[in-house]
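Only a single protein chain was left out; the remaining protein chains are all shown in position.
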């Protein structure tokens, strides 16, 4: 799941975690374990903030959780009764440390720490508004915008939760927030519920918030419930309260959470991610029946769909690939002359499984098509007679504005070609995508609606005409 | 496959790689790619030696291939026409850098580099013999012993290959060697062929030696053949020669290479490792038929056997676990109070797959039983109604003297208890092991015999009565 | 000059550097060299910002210049035509990376980078004012306050230089600033001129600003002039302008720059630092004549004064100490039982110089007295017959509010005891301090007045009654 490897094209931008304990204890360790379980949601940077009676200790840096949080760092964080943490994906580069989260603010009203998963569609407008009132921005991420928004409202309201409630009128787009003040832990989810956010509890009564249930499992917490879209939950020494002012709008969770982002052992909105992926495979079979000898999946997220396809079709399931698990950020790319073999280093075919056979090959998506072409070639070279490429979601035809980096249209192969041409380009014998109705029904147990904007161009909230990839970086005016 | 995780009990001790090119080129990059593909055979330390017209540049250190071989280090190795490399497992500790391989010797006869996979059973006797003739030893590994042995014979013979040939009369036990002199690359395999060693070739005529075929795939090489047990192959500018003086003894490759050590995409002695594992699962079903609803495997090496069991039995195959792929050496263990959840961090159950079901759970081995007990508990807690634990090899009852660290008898649960008691200890409903005849037949396409000494106590060569774990470390005499 | 060593008590808080070139060139290398020369002014963290046609690249981290700016980091900064840099001292701790400078702000008006040396006395008031208008603060240093102040004024004025000019009405205390916008490099010095700031030029017409002239020497620049107290200098493509709205107030440069902070090869306000230190020694002799055999100085800053004392008195100058130059931040403190020898590790006496002699021992200051006592003991143990301890400045009796960390009164030995008692406490035979008039006259060539507030309690600008050491850290209110 080190996504530098095969799925270089699509990235979730964050995972969040928070814990509120009634006693001073090793909350940093719980956050560490929770972030470790959420590592698949962001491998670029991470951070933990610990609240010990109102004094915040924090550390964040570029790297994986276990690289950044060494024992001396953990020791320096100390104990506390509240803690929040964050894992983040972003493009590489020396300056991105400034974008690491959680953001810690030291205000006359008291300290505040914010961890955010999602993407605001009006961040640039808010940012300009704050800048023209005197705000300064040190980073390029939305979290700093959210901080100004919270601060603006906090100065007018008498509590942080009221500030969050009122700020939510200003914030448009996707956000799952975990916020920590001197005495409170607050979780909030945007009114459409684009990104997941769950609540759990420990046997000792501690409350946990996390992006996915796998983080609850990692800390031994019991799942309580998903936050409602638009809900704010306030945890404070006196107890827990829910604020539902923003609830009731049409829910639209990102369906790609089921297809690719979330861990298969997580349960989101009542539906097992693993089950949704299997069902995607079953639907693929119904929509694209084919005669074949074996069904294989591209690791890791194609495996479950392959199993579903196999069960529905009766075509035997096979293990088609071995993925090298040791690839990390420091891996040296092979030299020019060896580049053609580069996928072999990360992914090798088990010849035994495919040689001489008609193969159904299942992946979760096609972005630019180059990786798919290389995988098809690998399987072909290993002796497959036919290759039927099945994709467990519909074609990407539109950018995502809600927290993933699905490329702009010029990089999406499905914006450039019809399906038969894509099939030829990647070298498959046949190519089948899951239909839009299909993908909408993979998580049928889920008690929420879905955003499928990247497939349909129809977004739950209005999006800006032109939103540059790097919204804030390149101001070239003269201060 | 970062085996610090679940299979802490059994370790292969090495992987070797060598390349001979007719021209000066980036041989270090080929060795890097080859070692990266062999990383599963040793994650403790690694090394590369490059030969540029008789001048050896080398680097070795503790860490994974991509951690040790950064771009500046690769640059410092430069180009050459021959290169060898090594990955090694060993216990942790500050002093073990001295044990990293390949060993580079600077001798009046010329330079020499040696990479070794295996274990000599008479190393301590050879070592004492050399020491009493004036030798000094700086490490605790066999490779230094082999160097003295080669040097002793080289001083009497007129070539390195003759020295290897004659040294093989002295060396007893398991060894797959790749040796580099100023002009030659030599590969040698012990007369029983305990450890694998294969030869391949690149399109430009370069010759490759590697522990497994997956390393050939990684560098784009064509598989040529396995070395014969006892064979020496000499590659020099004039061509390739085979020396078969030591061939013809009873072959006895470690069967556990198929069960656990080798990568499933490798083909050893003509038999696909993946296929052998599936067959182990099929045989398990034949030997231990059971009524169940789902078959799951413990990742990674139990997955193939589970698939075989499923196919043979008709019981559906399921994905039972998610393994966290981000665990590395610097992972901080959870605190005392959280330790009971520790397996959850590395391995989480997909509840959907097992809840309310009768589960066949397949793992490749049981060493001490503690990990198995924790896994059974995880599955039980996730709601499984019955758990039938199936092991794709027989019970370990004896130590291994040939290059793996299968524990001494007091740590092997199968030496302490009968099978029903083991079943109760790990908390399963039933427990089935593959029979000894069964494990011998999993790789039936293989053109070799097998060592099953760890199961039977019957070893292909005589072993010392008492061989301490650390053969050389603790000399307490007064120099 | 690694001041972790002997002078743990007093720290300058910063050095600044800026360069404006007419062409795109390796401005980062110039800043690197300049910061390296200013390293004695701050060893905790450092940073460089490079401006390439309005796009800012920056890097800052905890560590020495050469530790933070490795070749890959320098490569990532690239070329540009303007660059600023900063070295900073601060207390240790994991969170202080956030305090590293320069501060980079991304504003709708354009990007801005600020490097600051000094300390505002009204920072907490300004900060509260901005926070109540919606500002958020991520660090605890003054530079963020200055940024808000500049931004506030920039929104009302039509240029950055006008914003600086007007901001200076708000900023009270000590500040030497180097500021970079998309097209301009601006230097500004507070109206009292507490901290030094000089301008130089390269042969190619590039303009340099730096805290001290030694940084001009390091980059091969010609000294142009000191900035006037209160002066703003604007460098832009069209040329250089000086804004002197704030000039003319009573100048009051920190006299301790001459005594201790600045490098002896620097020339500040027209007076050589080395010469000022020698003159301090000469004046000490006039004020405290003594019969003695040898004069020695405590390295490094006591050496020049010792030479002055020797020349004035005719008592031979001797080399009394060897300072171990290899001490860095990672030095392991000796264990409990060895602690009494701890000064020996850093500073050893040359017995030959002092044994059997009457020794004049000159140091630049006494803060708590503990280090002085240890040094006296070292010299006594080496066989000195008499020790006359001379201090090249008056007793510290008051805190500093202008950018050094001279301790609060309870830590200053001169606030606790009269001079004879201090003399007994440190174990000297006699003890002499330079008089206040004396210290005021050491830099008599200097064309400026001096702040001697730490000696007299009489400060050039009014100071807050109570200013906590950490002005912003511990807000314990509820956000």
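Chains: A, B and C, in written order; residue numbering restarts at 1 for each.
The rule is simple: contacts are C-beta pairs under 8 Å (C-beta built on N, C-alpha and C of every residue); 3 or more make two chains touch, one makes a residue touch a chain.
Because the structure is predicted, anything quoted here is derived from the model rather than measured.
Colleague: What are the shown chains that the left-out chain touches?
Modeller: In the entire complex, chains touched by the missing one are B, C.
Colleague: Looking at C:264, C:383 or C:464, which makes contact with the chain not pictured?
Modeller: Within the whole complex, the residue contacting the unshown chain is C:264.
Colleague: Can you say which of B:238, B:410 or B:478 touches the chain missing from this structure?
Modeller: Looking across B:238, B:410 or B:478, the contact with the absent chain belongs to B:478.
Colleague: From the list C:131, C:217 or C:282, pick the residue that touches the absent chain.
Modeller: Result: among the candidates, C:217 touches the missing chain.
Colleague: Pick from C:45, C:176, C:251 or C:272: which residue touches the chain that isn't shown?
Modeller: Of all options in C:45, C:176, C:251 or C:272, contact with the hidden chain holds for C:272.
Colleague: Could you please point out the chain C residues that touch the chain left off the display?
Modeller: Within chain C, the residues touching the omitted chain are 1-2, 26, 29-30, 32-33, 36-37, 39-40, 43, 64-67, 69-71, 74, 214, 217-220, 263-265, 267, 272, 274-275, 303-304, 307, 311, 316-319, 321-322, 324-328, 330-332, 334-335, 337-338, 340-341, 344-345, 348-353.
Colleague: Provide the residue numbers of chain B that touch the chain removed from this figure.
Modeller: Touching the missing chain: residues 53-55, 57-59, 73, 76-77, 93-95, 97-98, 103-112, 127-128, 130-140, 144, 147-148, 151-152, 154-155, 159-160, 181-184, 472-479.
We adopt the following convention: only the chains that are shown with their structure count from here on.
Colleague: Hide chain A: connected chain groups?
Modeller: Drop chain A and the rest splits as B | C.
Colleague: Which chain is most remote from chain B in terms of Cα centres?
Modeller: Measuring from the centre of chain B, the most distant chain centre belongs to C.
Colleague: What is the distance, in whole Å, between the centres of chain A and chain B, each centre taken as the mean of its C-alpha atoms?
Modeller: The mean C-alpha positions of chain A and chain B differ by 36 Å.
Colleague: Where the CA atoms of chain B average out and where those of chain C average out, how many Å apart are those spots?
Modeller: One centre to the other, that is 59 Å.
Colleague: At least two partner chains per residue is the criterion; list those residues in chain C.
Modeller: none
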